[in-house]
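The complex is shown incomplete by one protein chain, all other protein chains being positioned as in the whole.
Naming follows writing order (A and B), and every chain is counted from residue 1.
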Amino acid sequence: MVFLETKNLTKKFGGNTAVNNVDFTIEKGKINAIIGPNGAGKSTFFNLVSGFHPPTSGQVIFKGKDITKLPSNKIAELGVARTFQTTNLFDQATVLDNVIVGHRLRTKSNLFDAIFRTKRLKQEEKQCRDKAIEVLDFVGLTDVAYKLAGSLSQEEKKRVAFALGLATDPEIIFLDEPAAGVNPDETDGLAELMEKMVERGITVCLIEHKMSMIMKLADKIMVLSYGEKIAEGTPEEIQNNEAVIKAYLGGSAIA
Amino acid sequence: MDVLIQQLFNGLTLGSVYSLVALGLTLVYGILHIPNFAHGALYMVGGYITLTMMTQAGLNYWIAIVVSCLVVGGLAVLMERLVFHPLRHAPAIHDKIAAIGIMLFLEALVQFIWGAEYQTMVSPYGQVVNVAGVTLTMQRLLIIVATVVVMIILYIFLKKTFTGATIIAMSQNRDGANLVGINTNRVAMLTFLVSGALAAIAVSLSAPINLVFPGMGHLVLTKAFVIIILGGMGSIPGAIVGGYILGFTEALGATYISNDYKDVIAFVILVLILTIKPNGLFAAKGGH
Partner (left out) sequence: MAGLLKQRNIIAVLIVFAIVFPFITNNNYFIHIMTLAFIWIIGVYGLNLLAGYTGYLSLAHAGFFAIGAYSLALLTTKAQMNYWLAFVLALIITSVLGMIIGLISLRTKEHFFAIYTLCVGYIIYLVIDKWDSLTGGVRGLIGIPAPGNIGPIEFNTPISNYYLVLFFLLITVLVVYRIVHSLTGRTYIAIRNSEDLAQTIGINTMKNKLMVFVISTFFAGLAGALYASFIRFIGPDIGYITITFDLLTYLIVGGIGTLSGPVIGTILIVWVSQQLQFLQDYRMMIFGPILTLLVIFYPRGISGGFIDWRAKRKEKKQNQLNLENQQMLSAQETSAASNKNG
């Protein structure tokens, strides 16, 4: 089933075309991966799908609804989460405190509720806190929930980023290089976590450079090169695709 | 008609000073991406140094300017080393606050040493001359000519010398500059030195037609910010053109709109620009 789809998605920055005419479909309940040499337009593609930049042309369709022109916060409300390569956390606050705000979009309390400490606020605060505890447990960070975010390891920070995304109650999550800068053992742990998300019914789409991980993990891969889709298919298909091999040999070496 | 010519001439004078101040600000922004809120204070300190060199040390106007350039340039380098360099990875709000701290300190210090009174700088070029039916003082003529000379020297320095080329290279791409082996620390210090010297020249030229007082840097600084947003943050030609545009606008605005509100013009221009284009007139191209 087509879950999220892009049609002729194009983004130009000045004279450069960062993403060119990309058609891509993401199936529900699968792990989808986007790979490509540096500067291939992967992050830009993410930015377009999550409403960060408006595309120059083309469409993004989520569950049959055109979300191309929606701002990123509205897209998040519809159930599309994303993480960044680096996550700026509030280092002086606890991990839990950092994650609580992730569920904010599902709450309604406003300034009035805050100033008068209404029942709604108290109830929603509990709701957010419970959600944060739940997702921290899901990503395996229960132990450090009350530690300061500043004291976390690189891998733990990655997990917090996941938790923050998951706290928004997404149906699909876009992960931008989730395993960058962590060691091989930890990479395996993160891969397991992604599989766990899929089991939970959350569709995953990720950008990654670590090929061994992708080839094991992904159900479907799209390859971008110079902003264009040059291949799409299962890991086996991609590994044997001539265009892909050429792009990688011509560009940066395959990892 | 005479009034118009007179005002255009005034605009040229004003614009010259603005351009010099804005040039220093834009150079620093180009290299370090810091909006130096203490730049106006450097300008002000420069005014006092030149004045004191002339009145107390009895130096010749030009030698006083050279001393002022060295002192203010040195002060700017010190600022870079002691404050901006340690803060280069801090959140964006920090360098601004730090710069404001320096500014407050310099103003209080100057007030402590020289007092809060308005002082006049008497230049040796007070004569009135008559050019093409327009009366003007030699000092104003000097401002215009000297500014052009300074700009030409700066141009030669940036374009024709290796050191200057490194400044340009770094302002275009800091990481790249680091990669090709440019000593970015040295370039940053050098840029601050040039920036401070430009402020000192600007104030030394304009002080004789204005007044010297501790708060003299405020308006100039804010207008210089307007100019570099007008001309593109970090752009050198933009600072020059923007400076003259603002100079002319103010001179004409003072005559044809309202003398009282002439200082508002710059800010209204800026507010309009940023209202329409929140990232400045020439926002950085591309992006990630």
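Simple rule for what comes next: a contact is a pair of C-beta atoms (placed from the backbone, for glycine too) under 8 Å apart; a residue touches a chain by one contact, two chains touch by 3 or more.
Predicted, not measured: the structure shown is a model, and the values here were computed from it.
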Open item on the list: Tell me which of A:12, A:28, A:63 or A:147 is the one touching the absent chain.
Closed with: A:147
Task: From B:8, B:59 or B:109, residue that would touch the chain that is not displayed - done: B:109
- [ ] Touching the absent chain in the whole complex: find that residue among A:41, A:58, A:102 or A:178.
- [x] A:102
Open item on the list: Residue by residue, what part of subunit A touches the chain that was omitted?
Closed with: 50, 52, 71-73, 76-77, 81-82, 84, 87-90, 92-93, 97, 100-102, 104-105, 107, 109-111, 113-117, 121, 124-125, 128, 147-148, 151, 164-165, 167-168
TODO: Touching the hidden chain in the full complex, which residues of subunit B are there? Just list them.
DONE: 35, 37, 83, 86-87, 90-94, 96-98, 100-109, 111-112, 116, 218-219, 222, 225-226, 229, 260-261, 263-264, 266-268, 270-271, 274-275, 278-280
